[in-house]
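Heads up, one of the protein chains got dropped from this complex, but the rest are sitting where they should.
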Amino acid sequence: MALTTFEKIVSKRLKLENSYTLEQYLATGGYDGLKKALQMNPEDVSAEVMDASLLGRGGAGFPAGRKWSMLKPSPVRYLVVNGDESEPATFKDHELVERDPHQIIEGTLIASYALGARQAFIFCRGEFALGLERLEAALNEAYAYGAVGSDIFNSGFSIDLVIHPGAGAYICGEETALLESLEGKRGYPRIKPPYFPAVIGLYGMPTVVNNMETVSNLPWIVLNGGKAFASLGEGSSAGSRLFALSGHVNRPGWYEIEMAKTTFRDLIENPELGGGVRNGRKLKAFIPGGVSAPWFGPDEMDLPLSQDAVAQKGSMLGSGSVVVMDETTCPVRAAWRISKFFSRESCGQCTPCREGSGWIERIMHRIEMGLGREEDIELVLDACDNIAPGLTWPPKQTTICVLGPSIPSSIHSAITMFRDDFLTHIKEGGCSYDGKIN
Amino acid sequence: MTEKLTNEETVTFTLNGEEKTAVKGELIIEACEKNGEFIPRFCYHPRMKPVGMCRMCLVEVSSPRGPSLQPSCYVEIQNGMEVNTQSDPVKKAQDGVLEYLLLNHPLDCPVCDKGGECPLQDQTLSYGPGESRFIEEKRHFLKPLKISSLVELDRERCIQCGRCIRFAKEISGEAEIDFAGRGEDTEVAIFPGKEFDSYFSLNTVQICPVGALTAVPYRFKSRPWDLEQIESTCQFCAVQCKLSVQSSQNEILRTLGIDSDAVNQSWLCDRGRFGFEAIYSSNRVNSPKIKKDGEFIDVSWPEAVEEVARALSVAKIANGPDSIGFIGGARLNNEGAYAFSKLAKGVIGTDNVDAQLSDGIDPNLIFGLRRATINDLDQAEIVVTLCGDLREELPVLFLRLRTLVANEALLLAEFSIGETPLSQYAAFRRSLVPGKVQNLLEELKDSFLSSFGRDDFEQKDGGIVFVVGNPGIGIDGLEIEHSIRALAKSFPNAKFLPALRRGNIFGALDMGLSPGLLPGRVTLKSHGSFFGDKWVCVPEKVGKNTKEMLQSVIDGTMDTLILLGSDPISDFPDKNLVLKAFEKAKNIICVESIMNESTKYAQVILPASMDHERAGTVTNLEGRVTHAGDKVTASGASFDDWVIASLISAELGDDLGFNSREDIGSEICSFAPAYRSTEKYFISGNDFGDGVVVPIAQVPVSIRARKSDPIEVPGLSSIERQGSPIRSGNSLPSSVAKVGSESQISFDNSMFDLNSTVSYKLLEEKRESSFYLVLEKSLYDNGTLLRESKSFENSARESYFKLNPVLLAELGVNEGDMITVSKESVKVKGRVVADSLVSVAVVVASWNQNSADSRELISLDNVNIVEVER
Partner (left out) sequence: MTHLSAELVEKCKKVVELYPSKRSALIPLCHIAQGQNGWLTPEAIEDVASLVGVSPAEVRGTASFYDMFHLEPVGKHVIAMCTNIACMLAGAYELLEHAQEKLGVSPGGTTTDKEFTLEESECLAGCDKAPCIQVNHRFFGPMDNASFDTLLADLKSGKLADVVPPHGVLIRIDREHKRKVNYEAIDAERVEIDAAIKERKLKLEAANNATVGKDS
């Protein structure tokens, strides 16, 4: 497929000088979306978002308009913007917050207006120190400009916005854990039902949690209309989206791409995008949407970057981060490292995930170090099965949240696709890829 | 039936293919259990909010997208729900969870306190895989970690169920333990250097589903299969929690809380749990003693009783029966109290009998009030406290009230001397000042209740519950009584829970151990002739209370005192008055278990058996009569109180007529009006359950289902095997409930006229620079029973004075500094504690703590106005 050209939506300022200042923002049409929205009825703003078929950009890909419509009516409701980007290999929000914080603020205000939020919070990953500083500076500018606070642009609409720094816990990207964390507690996911944020959210009040990239699309959608947005992409995968490409490619980085119109092959090989597998090597496998997603092999290269197409093949587009592994990659080591990540990030609430993640990591490590036993392959799969019964996709779960059932994804993929590599590790007592990394 | 019950809707669901019914709103785990299907669990506790963390209770539940595994402790049962607890996915999940839990759990069961009664052990056997596939090294920790002076934590055994943490936060409101770390490294932790300083810390040990938390006094002491147990009642305070007393080789080793829905709902305070240690005090009175030449010598019972009878006879003949007085009685059980009541009033003929030490409330007032039950708090919309700090005085009642208030189930109005743990939740509160109590209560009506703009809770039966007691020594008791009478008149539909603290004080009062009263909540005036027919005699006139008796001894109009398990020197507010009286008294006879300050003045000491050594009934602050059993034999030559009373009576020439405690029970039930129809509770081996509230109610009372779960009270099932079955329910076992019809004897308390006015002396106005002194009681002090319990011997604090911070600034002192509080020539030093809720007109002093004794400053004869200096 050829690469489509279109006016960039969320990334248009990212490469400009001083893109994070109010001056530059206003010079490039900043806050026009908010001004327009404030002239509209709140429900008309929501209608535009519904028309846009904007999918949530956090990972689950739930339509933002529908999420909004599920918000339980209540005098007090909250909006929380999820910028706790921690899914390995995902770095789009990191770029947005450092390079275009005003766009996030504007999007947040538009959503707050549409939802009638009493207060809005931008939960930004704590490790983004520069991003937090730029966001805080932008908020100060926005208050001074009259875009936030009481009686915004003389519209009668008032709202306060708080930037809330995270403190380093992957699980807080899960929306209910994020709310717990925002309430000053340990980031333990809540049980759904009954704790659907739209019904019982922040401080027990109905709450919408939207991803940072999701709200960054709102100024454009309000200005250009939901239909204009939906005219990009195809089917349920409407609009454009930031994809984060990393691993063994010549040009790792973020790329705003029209959804569904482009394939993984384009993303990885197009000279304007990934520029091909590094050092001219062959592709061994790639992860289509963050480490929670099952892996794809070279056969899936021509799949379009569409939520449904990827789901049909048994994985997910997730957070839009693609990791490329070339032929020198040890799949055991890659799967082990991912299992180590989950083990370190399990919140510790549910027994299967708390205890299972650590055990699985130890078994994987044993195999990688050449100390595995043949039965360890079935053992690790059975341990995975006790967290995600049946190892199906999408997974079933014995845990409260989906972190647990994400653990098996890479392990199951690696064993299914590269069982021989596992057996070689066990038989030869070591990793046959040692010294050949990169 | 209460509203709650009549409104219960039932739902129908299928359990493993069979149709069953459940109550709407019940959790699946409860619904299944009631239908006979036990679902294994660790984190779920029926008295705490579910968290769904351990994942042991997963069951398959139908949904539009097919069956899915759901935590049965978290999901409510719905009509038409299909629940499967035995399917392959469920079994696989249970296997998985147990294998995971055992990955890092050490297999040190042979040396673990929990071994043999361990839910992890038991449920692994029933639901788990046969063996572990884990070949790695298990987790190790430095062990054990002391989380309080009574609780130790072996972290490697912990399965992170969070029960202890949730108890601390949700039930006791002291979040001094929390999880620390994340994921696999999660552990239960205290803040370094800050212990889990709670009166309730040992509950965490009882609810720990593994051996991670252990009780220091019990650690490595015994194995569960070596323990025998009985269901009994704690007698340390007037709440009277139900507990299981467990012993090995005739020595009590521990007690466990039993889930009595009506009373303690499985919780105990630490003092109640291990206070039995006083039984093993080295100062135990093991033999009758007579003082000869200033030294006590051990004598035989006949010698001692003869000496007592001689002293009583001489006193009676020389100065009349009124020269003899009985002080104390709250440590006796009902049988003992009745026997001594009969001895004093019915044989000797004196009415100088008082179980209270001039720090309580007139029983004539208590008996006239509409009494509330503890469960009435659950139904109340507003609770008003006019009493001391409940956490210090009636700890488990505090737990119930705190949980309700913290969950916003009711509104609290608090009247207290200073800050209490409930103050933070109070919707309305006022700090009490001596002489101004009544004014403050008027504010309750004007400023608080009127703000609701409605009076339906005033009309509703029990819509308001008043918890009334003595808020502190130094406020005239008559002033409090006057205020309570005013409340009762203003709120005719309100109920009252009297907050007297001593163990069986309500039993003692009910048995007539108070001037002017006779057994069964009746007066000398109303029932004097009735008892005169049954007993040898009855007193001719209303007698004296403790304070008046002490004064009479000093005046010379009385000369003989019998102390019934009472130590006035340590326990009476005006210590100097006691000392003067004791020095003057001709005869002091102590019926006592442990040597104390007052026994030093005795001519004769008669050894009495203690709680858990004697069987009988006790009555709590609700008026609930329950059974308290004898688990071990009495120490040395100790006798039960009723035996001692009988011996003395016989020696005086009149047989009390009791050959067994059941004889007393049947006499109480026939003679004491409020105790009619309670015969079965006085007979050993009967089904006592949670006992019965007397007088037996005119209307049937709700019987709520017991929330008991097999992993909650280890060994509970074996209580049943011992013939003392556990019963759920508010007050009436089914057989008695039938009596609750119109033919029910209705006890008439109209003889206690609430309209009778009491006059209290208005306080002398203090000068600008001086303060009213008020003493507050603490759960831990230097009282005999605590001092003689190994676990609590050092629990008393340094004496302190609480002042409003504004005064601290004026005085130029900081919190922690020493100040001197003086009255005339008496000076007492203590540490300063800032309490912004204490009135600026008041100084609060500690009671019976270490070093200085603030009681030196108290005189019941005049107003306690003190000066404060640096």
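Each chain gets a letter, A and B, in the order it is written, and its residues are counted from 1.
The rule is simple: a residue touches a chain if its C-beta (ideal position, glycine included) is under 8 Å from a C-beta of that chain, and two chains touch if they have at least 3 such contacts.
What you see is a predicted model; the values in this text were computed from it and never measured.
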item	value
Chains on display which the left-out chain touches in the complete complex	A, B
From A:L26, A:M40, A:M70 or A:A137, residue that would touch the chain that is not displayed	A:A137
Hidden partner chain, touching residue among A:L22, A:A52, A:L109 or A:A169	A:A169
Option from A:I200, A:L303 or A:I338 whose C-beta touches the chain left out	A:I338
Sole contact to the chain not displayed, among A:S11, A:S53 or A:T90	A:T90
Residue, one of A:H248, A:H365 or A:H425, that touches the chain absent here	A:H248
Contact with the hidden chain (one of B:L107, B:I135 or B:A175)	B:A175
For subunit B, the residues touching the chain missing from this view	174-182, 189-194
Where the missing chain touches subunit A, by residue	42-43, 73, 75-76, 85-91, 93-94, 116, 118-119, 125-130, 132-133, 136-137, 139-140, 143-144, 148-150, 158-160, 162-170, 181-187, 203, 244-248, 252-254, 287, 291, 321, 323, 325, 329, 333-334, 337-338, 341, 344-345, 347, 437-438
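Following the convention adopted for this analysis, only the chains that are shown with their structure count from here on.
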item	value
Centre distance in Å when subunit A and subunit B are each reduced to the mean of their C-alpha atoms	55
In the complex, subunit A residues that touch subunit B	169, 186, 191, 193, 343-352, 354-359, 362, 379, 385-387, 389, 396-400
Touching residues on subunit B, where the partner in the complex is subunit A	51-56, 58, 68-69, 71, 74-75, 89, 92-93, 95-97, 99-101, 103-104, 133-134, 136, 159-160, 179, 181-186
